[in-house]
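A protein chain is absent from this complex, but the other protein chains hold their places.
Lettered A and B in written order, each chain numbered from 1.
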Amino acid sequence: MSEMLIETQVAVIGGGITGAALIRELSKYKVDACLLEKEGGCGFGVTKVCQGLLHGGISHLTSRTVKYHQDMPFKEYLLQPFLLKENLQNLGREEYFSLAHTLNEEIERPGRLVLAEDKEDMEMIALIKDASEDLGMRGISLLDRKGIEEMEPRVNPGFIGGLFDANEAVVLPTAWAIAFAENAEQNGAHIYKDTEVLDIDEKKDHYLIRTTNGMFKAEYVVNAAGLYADDVAKMVDAADFEITGWKAQQLVIENQDYTSRVLCGTPKPQRGRLVIPTTHNSLIVAHTFHPMTHKADRSTTKEGVTELLTWLHEFLPSISDKHLISAFSGFLTFNTKNPNDHLLESPKRGFITAAVSAPGLGPAPALAREIVRMLADQGLECTTRSDFNPYRYKAPRIIDLPAWEKNEKIEAEPKYGHMVCRCESVSEQEIRDAVRWGARTLDEIKYKTLAGFGRCQGGFCTSRVIKIMAEELKVSPLEITKNGRGSYILTSETKSVPEKGPKEVSL
Amino acid sequence: MITHDVDLAIIGAGPAGMAAAISAKEKGLENILLLERAEYPGGLLHQCIHNGFGLHYFKEDLTGPEYAERFTTQLNEMDLRLSLNTLVTHLNPDRSIVAINPEWGEFEVLPKSVVLAMGCREKSRFAVGIPGSRPAGIFTAGLAQKLVNVDGYMPGEEFVILGSGDIGMIMARRLHLEGANVKAVVEIMPRVGGLVRNEVQCLHDFDIPLLLEHTITEIFGNHRVEGVRIAGVDKDGKVMKETEKDVPCDCLLLSVGLIPENELSIEAGIELDERIGGPIVDEYLQTNIDGIFAAGNVLQVWDLVDNVTLDGVKAGTNAARFAAGELKKQPNEIEVIPGENIRTITPHKIVGSEDVEFALRVQNPIQNAELRIGEKTKKFRVLSPTEVVTVTIKPSEMEACRESGKIEVSCHERKE
Partner (left out) sequence: MNKEIICIVCPLGCRMDVELDGTEVMAVQGHQCKKGPKHAEKEVSFPGRILTTTIKTDVPEMPLLPIRSNQEIPKDQLMACMKEIAGHPVKRPVKLGEPIIQNILGLGVDMVACRTMQ
């Protein structure tokens, strides 16, 4: 490999939601910054497999109850000061709503309904409601059985009441990571994909970062490597922590009007029961708790899937397993140094570690600002750019436009009327637009356009999308990958496979 | 927005839709519009380049493309209107249709009758719940078939195929012929899912290992498939851990079944048979919405394209008769009750007083079988769940059932 050397002021390691939000934040200033991402696109690590909830509001209080040990009155316990991550989350969640306009990405506010099974649960949610009032939270209400029925008629009639937080919001996290990164790129930041950091050499006034895609020389380094933040910290001998956590299996199922709210049980240790309506007509059923044995292990198990389906039926008895679309594993990570909160520190001059503890999605925009402040404190000159353009171009989804607008677009470019993904109704031109705006892999196309997201999971459109991408990029279809390095889709043209070796399997 | 007023709109121009169009035209319907999402008519026939098509309908052994061309030629000769690259996005209970294509943009079709001929789709990996990582290199057999036979690309070099449905076995042969190494076809049942003919001519002919009563318990690989774990199952279908074995491969094909494609039907309020996934129909292939008919794999997944064509003929003919007011309904409906050893059966109800053709699939293989349909019995040397059988009953043979409003169908072993 040719060892090109790229010089930059700030290198951000990791293009998950944190790194992507950060590179966009940095692009507001006259700072030379680049993002190093090991996958073929941004947001394909832990970000891709998180649930898309922005949390905040009563979710802090409910998650606190799990750790309550009766050493102080319950309400007093709930009203303890916010942690860093909780503060950032409350700020970050509302920020997503204004960003939705400028970044042109989807967000929905379905609200969160905590369901109570028995009297004990009812007492607990009443206390949480009480505490939320003391904290000045709005949009929180207690519901009885009838209230639940009116709100979500298909919820199991066994639940006797609930607590509703109207503020809870959901996004498609990978799409947002892509959006942040694209807007940063528009504003002059550099995004290096398929770029895995191998080691970091600490020099007197800079760092030399060796990657699978050349050398980078940076004055400042931000470690936003998520699951691998400890490995990166190790490279500069600053790892007095480890990243560990739970493997969380989840399901995706078609949402045929089952619920439009986030449903969850009352908090209990190791029971992350959640049903989350996504922004694109499906439900995520989350999640199991399995100890994380290996960071690359994203496997799901039969037992996990069965367990999740059982929960799902407890919430929504009428749902049919037939509508199951997929199963995947995410991670609930935490750092061992400060397990309850984010680890935000600068162990060395010019080196910042942002090791996020779950959930990391909601706080990302606020955390990004916090990191820039830290960089400025360490001497990075942050002069605002007058030409910063907060608006990210994204071709509209044709199918969502009113008929007259659809037809205007199709008349100008007939390829907008040629639907290649039938499940999500995505047109040929939308795929071409996505490639023109930076998508290079099948997965990036999927998250930018939704092609391949639906019930057939790409069975119909994959061959068509590959062909269009190859045309647009002027490469052979053999070069198109699912998600960067090594994830090739096609192996050769037909009629050109070499002679077969001997059959070696005996079963 | 452009609006098309038509006598008959057909959704899907595969074998069912093409046959429906031709038959309706022959029956005198003039204004027919075929809506097809692909860039050519014929549906999946183009990628099914193997032979075995038309043995019943044409009494000839044709390949998929040859079978398709017989119909596409006829469509041209009869001047039937075909709208390609057209995705139907909505079907409403009043039969109105919203669709989109490059030429007309979003447009509306107001048909007097509709034939649903959307076909079926393949179950994906998650519909069968195989655990493991999610690398590149997992394809449904049908997608692989399109890549290899139409686009000209190989999706891998060393294959394991899960499921011994016909497409899975046919792809095993195809890949072998194209030089790939097919390491195993894995089937959880004690028999192949597809036709015996394909077991012999696709697997035995080329010494491709067939592992019956086996399944895949895990998929390996980070970026690309690197292997799968195969294990035997016991009589209850439970995995026997001690038999697990890892097989390196770079590609996994899934041939684990087909599902009728009925999202549009559901939107329109058409009632479905949960077991087969297709609309509930009467003997005219009419759904619970008057003037909407269903034909081919959208109704039930057939083994032979010949049956799909026959469905299309029936639906097209009846759509024309509907337009002419010829479809008569008797005051008393007869409900069809699937009894012992019947997995699926169509039609679901009998409304008229004409000959009724039943199409059914048995639950378990049965030799010296006797099929009972109401009072009538019919003998078969063998009935197998892998093949749909059709039986025609005369109205006179159902007289007794008309009073009870029920006709039971069951299958038994013959006592000599």
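Criterion: a residue touches a chain if its C-beta (ideal position, glycine included) is under 8 Å from a C-beta of that chain, and two chains touch if they have at least 3 such contacts.
These figures come from a predicted structure and were not determined experimentally.
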item	value
Touch with the omitted chain, as defined above, among B:5, B:30, B:60 or B:205	B:205
Hidden partner chain, touching residue among B:50, B:95 or B:348	B:50
Touch criterion as defined above, residue of A:326, A:353, A:441 or A:494 at the omitted chain	A:494
Which residue of B:23, B:149 or B:164 touches the chain not shown here	B:149
Interface with the undisplayed chain - residues on subunit A	494-496
On subunit B, residues whose C-beta touches the chain left out of the figure	46, 49-51, 61, 63-66, 68-69, 149-152, 177-179, 195-197, 199-201, 204-205, 367, 381-382, 384, 386-387
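The rule we apply is simple: only the chains that are shown with their structure count from here on.
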item	value
Centre distance in Å when subunit A and subunit B are each reduced to the mean of their C-alpha atoms	38
Footprint of subunit A on subunit B - complex, ascending	1, 37, 85, 87, 89, 100-106, 121-122, 124-127, 129, 131-137, 140, 142-143, 146-148, 150-157, 178-181, 183-184, 207, 209, 211, 214, 218, 222-224, 230, 245, 247, 250-251, 263, 266
Interfacial residue positions of subunit A with respect to subunit B in the complex	256, 296-302, 304-305, 324-328, 398-399, 403-404, 406-407, 410-411, 414-419, 422, 425, 455-460, 462-463, 467, 477-478, 481-495, 497-501, 503, 505, 507
